[in-house]
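For this view, one protein chain was removed and the others were kept in their places.
Chain nomenclature is as follows: A, B and C, assigned in order of appearance, with residue numbering initiated at 1 for each chain independently.
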Amino acid sequence: MVKFRYTKMAYADPDDMVFGHAIYPVFCKNWNIQFGAGYVVPEVKVAPRPGTGDSLEKLKAEHEKITRDACDRAAAIGIPFFMIEQEHVFQQTYNPKWAGEITALQAAIIEEYVSKYGMKAALRQTVGDIRVAEKPGGLRESLGSEYDRRIAETVEECCRNGASDICMETMGGKEVLDYGCMRQDIRAILFGIGYLGSIDMEYVWDRNVKICSKYSTNPGGETNCSGANTLMFVAGGLTSHDFPHTVAMMGRAMAAARTLVAYECGAVGPHKDCAYEGPIVKAVSGRPGAQEGKQAVCAHGDIMGNTIAAVCDVWSNESVEYHSEFGGTTPAVWLQATAMEAALMNTAIQTGQAKILRDLYTLTDRYRDPQGYCLSYDNAWRIGKALVEYGKDIYLRARAAALEAGKIMKEAHEKREVVLTRFELDSLERAMAELEAMTTETSRWVEKCIADYKRKVPNFKPENYGL
Amino acid sequence: MVKFRYTKMAYADPDDMVFGHAIYPVFCKNWNIQFGAGYVVPEVKVAPRPGTGDSLEKLKAEHEKITRDACDRAAAIGIPFFMIEQEHVFQQTYNPKWAGEITALQAAIIEEYVSKYGMKAALRQTVGDIRVAEKPGGLRESLGSEYDRRIAETVEECCRNGASDICMETMGGKEVLDYGCMRQDIRAILFGIGYLGSIDMEYVWDRNVKICSKYSTNPGGETNCSGANTLMFVAGGLTSHDFPHTVAMMGRAMAAARTLVAYECGAVGPHKDCAYEGPIVKAVSGRPGAQEGKQAVCAHGDIMGNTIAAVCDVWSNESVEYHSEFGGTTPAVWLQATAMEAALMNTAIQTGQAKILRDLYTLTDRYRDPQGYCLSYDNAWRIGKALVEYGKDIYLRARAAALEAGKIMKEAHEKREVVLTRFELDSLERAMAELEAMTTETSRWVEKCIADYKRKVPNFKPENYGL
Amino acid sequence: MVLPKIKNTDFIFRRYNVELEGPAIPVEETPEVKGALPKEEPYKSLALAVVKGDTDIVLSKVKDALKTIKPLDIIEKGLAKGMDAVGALYASGTYFLPNVMVAADAMMAGIAECEKALGKATEKKGKVVCHVAEGDPHDIGKNLVVMFLRAAGYDVIDLGRDVPIETVVDAVKKEKPMWLTGTALMTTTMSAFPKISEKLKSMGIDIPFGCGGGALSKEWVESFDLGFFGAKAHHAPKLADAILKGMGWKDLRVKYNEVVGEYSTGKGW
Partner (left out) sequence: MVLPKIKNTDFIFRRYNVELEGPAIPVEETPEVKGALPKEEPYKSLALAVVKGDTDIVLSKVKDALKTIKPLDIIEKGLAKGMDAVGALYASGTYFLPNVMVAADAMMAGIAECEKALGKATEKKGKVVCHVAEGDPHDIGKNLVVMFLRAAGYDVIDLGRDVPIETVVDAVKKEKPMWLTGTALMTTTMSAFPKISEKLKSMGIDIPFGCGGGALSKEWVESFDLGFFGAKAHHAPKLADAILKGMGWKDLRVKYNEVVGEYSTGKGW
């Protein structure tokens, strides 16, 4: 159950938002680190190599390297604090015992360095959402989902074995979102992300928060990877022809409404780095967030890699495969990359220039693409504001966020601040019109969606959402 | 022959130095790009994979990928201008025909993109210095060096086939420097970098400038990779125990005296990215320079990756091997990385905040390590100033630069701005004392060095330097 | 914002898409459509309805046409031509993915209508089995491959995502497809592919195994037999056509760019 709904903005003025500072900083049980407490923490995330998932031994050896190489580099260049995030591969979440042993190993290595050098550190475990809608039991343990049962066990194992915080990237609504993504069907996108996604979030995070509290592990938060990131990814670069960036941005705005649910269930932040909806989420919640951008080029292309740094509290490389570069192995290289950027932000904070640097980041990609424009903290705040007006209704708030994003993009186009292509503009106008035409009676809208998408999307099973 | 010697500072005030601006901007013959003309140009450099040097066909295929992937990404994220640098592998310089064909291929691909998108671009060819002191003919064509003859031919082939500019990392003095590096012998370092290095630079660059002028190709410039970078590299990170960072910095100061020789022969800049002596060189010469740092983590560790950006005109990733990442192939990934940073700098320029960002960069690593402290533009300027006082004498000016760097580091330690370790401080004081004790009669000093190092360094052959 | 407006964004970025994508012209007037569309009616209108992705119009036109024309002609001379035009529009950058998707949906609806009239399924060009590796939930790439293949007239057995090795091998044994595709986006799931290749080989099955997805590289896919790397989903029909003409996995490794008619690393975005 959610404990409350956001109906007010945490930040009264967007100008109060700045990197390294959150209204509700977060303290970690181990290694003395804080988030949003006046400094930006660099994060590194490295994926194990092909084949290493074959056995626990191999996977442990790989995680030992990842952790050690990162800690070593932290000492070598004088990084004062950092977070190592481990995103589980399938095998890790599927085998709770593996997840536990690997967490314990990573925690022990960090402990070794902390006691030698006295750095501040954190170990984030991002448990994989291995549930598959079309498999027996679907998304719910109560329906007999073996996958879901294992997820809960894995969360517990990670907490027990020394994780500083737990994150997830849940998949709720993904089947409908995917359908909408491929056909640019804005209603499917809204139903998938805003409605089904939010329902599933509540299910998962209510449980996560309960498990975490047993071990004083922080329930971190979410990202709408399965929805908004999929849209952003398929939308691609300026020269891609797969999905309009304007509509991807509307999906992103809806994602904020969904990502907030983790906090409404009691998660404390920082949410996950790939949540580009972060600035909206922070504006509404005042909680610290992780972001990725300019230094996540290893993981994916990005056309707002500076802008998105403006109000971050953790700065991440997203994810890179373990391998060697001339400059070291990837955990070393990419921790250094994010740490150097975090150091720049922390210098700005210490010299009283944080807002200047924030605005430089913001302006750099603000006009490059409609997504960067909307995720600039001032516009993000506006989207948040529209969202909380309908904060109690998961459908209406997601819709309001999307509409506000659409409005912002149209204004930008009219002011010639971000000139849109025909495709971007047409798609935007069509999506706006469809959204506006939707009924504001939630139950009627939901009924219609269920009926339609049950027919159109074979994997969509309302019972997965208690519907 | 050098055309002149630097005896005055181009910048009267260090505060006039800022990224993207040089007193003498450089124009390129092709693709409409300028350096130091009010914007920072991102650079990408990618090394071919193992095995691709086996044949011209393989090497061409590899360079086609490198060039195309970079150009593609430039279009995809809207990069307005960029430079592709190709550092030759042995096979490329050794076979002038290969170098020519590859240059032509790369130029054709860039042309294709420029004509489609209208971006500004440059193609830098960095010819390998394949000369080996101990092989027949040593460093000089006149002594029968086959390697040297081929270098000259390769320079010409690159010019003829469309290179925008030519750079090199010459090896003069390396044999003596290496000896000095391993034994922390400051005199050997000074003799290797400051004296022998400068003599060899004159030999190579006089020729390069002549060849380039036939084709209106820009003679770019140098880096003291073989000297100062070796020292910096062996010095490593804070936890390395191989060479004192303070003495490495003194070598770096000497390197400025040497790198300037290219300009004294008629090169126009930008010098090469790995010349961390760049801020000193720019202060003295007013010419644009390339630098690498925060976004060159792929290539090497770096403890001044922000500071070094402060006055750059080209921003580079140094070098990465061609391979795939989740986010694309390395040419795409790393061009994006440097371009995103360059965009931040260019935003600062366009919003009138360049000096603020410059100082944020500077302060970030200024106190992290004595090297970053000295290469902060204000201190770099001081080193340049000391250097030009003795501008006409290659020994004395390198010595003066090193002494000034030493002085700056001692001051920093005394002011507790950069607290040194015992090892760093001891080494610094010893080196200072030795430098101060040296005769200021150049010819006497040189004679003694020749005699000593002929004995101690088997590969050192004075005739390689016309001595 | 504490900072002022930007004087000149040309030094920061350029929106090449805006610079390149000229004014909107109706699709009917693009050279791609003009070139591919049939001249006579009702084929022309049928094809155009597919191009526009309008399922309702397609259905009504098909029903109308079925009164006088043979179902197979409707498909081949009408609907399929429309889809050809869509392919060309996508390739030239005029059409975007969702346009293709809705056009494909419209065409499929039309074909289904024709098949109803025929009383049986139409003959497909060939059979392809597609799947996403075990443990891997990333299926958008695979879905695109399926869509492009179906739109091009192939019979696709879609095994879905998180598919165990055995299931894949059994499907190949049972369905005897001309081509098997695999998609994997994670370093830890992709290792299923060489195992599948081993099993198939040990059963004497020599089938091209096109593998794609974020985590894979050409080099890696070519490290096991049968495998060839698939860069972009929209390459699938051209690859299938080539396989139909007899190209094997060894040829496809070398002639990939030629076959699909473009250079793509298949990495990033």
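Some notes on this structure:
One rule holds in what follows: contacts are C-beta pairs under 8 Å (C-beta built on N, C-alpha and C of every residue); 3 or more make two chains touch, one makes a residue touch a chain.
Owing to the predicted nature of the structure, the values given are computational and were not obtained by experimental measurement.
Shown chains touched by the hidden chain across the complete assembly: A, B.
The hidden chain makes contact, of the residues B:30, B:52 or B:198, with B:52. For the chain missing from the display, the contacting residue among B:7, B:142 or B:421 is B:421, taking the whole complex into account.
Residue in contact with the omitted chain (choice from B:378, B:393, B:429 or B:452): B:378. Per the touch definition above, the residue from B:66, B:99 or B:171 contacting the chain not shown is B:171. The omitted chain makes contact with chain B at the following residues, 15, 47-54, 89-91, 94, 129-130, 132, 134-135, 171, 178, 181-184, 230, 233-234, 236-244, 300-301, 321, 355-356, 359-360, 362-365, 367-369, 378, 418-423, 426.
By the touch criterion stated above, the residues of chain A touching the omitted chain are 38-39, 65, 68-69, 73, 75-80, 116-119, 323-329, 332-333, 343, 346-347, 349-353.
Definition applied: only the chains that are shown with their structure count from here on.
Among the chain pairings, A-B comes first (most C-beta pairs in contact).
Put simply, the C-alpha centre of chain A and that of chain C have 30 angstrom between them. Note on chain placement: the centre of chain A and the centre of chain B lie 40 Å apart, centres being C-alpha means.
Rounded to a whole number, the gap between the C-alpha centres of chain B and chain C is 48 angstrom.
Each of the following residues of chain B touches two or more other chains: 73, 75-78, 323, 325-328, 332-333, 343, 347, 351, 353. Residue positions of chain C touching 2 or more other chains, listed in rising order: 3, 6, 9, 12-13, 15-16, 215, 268-269.
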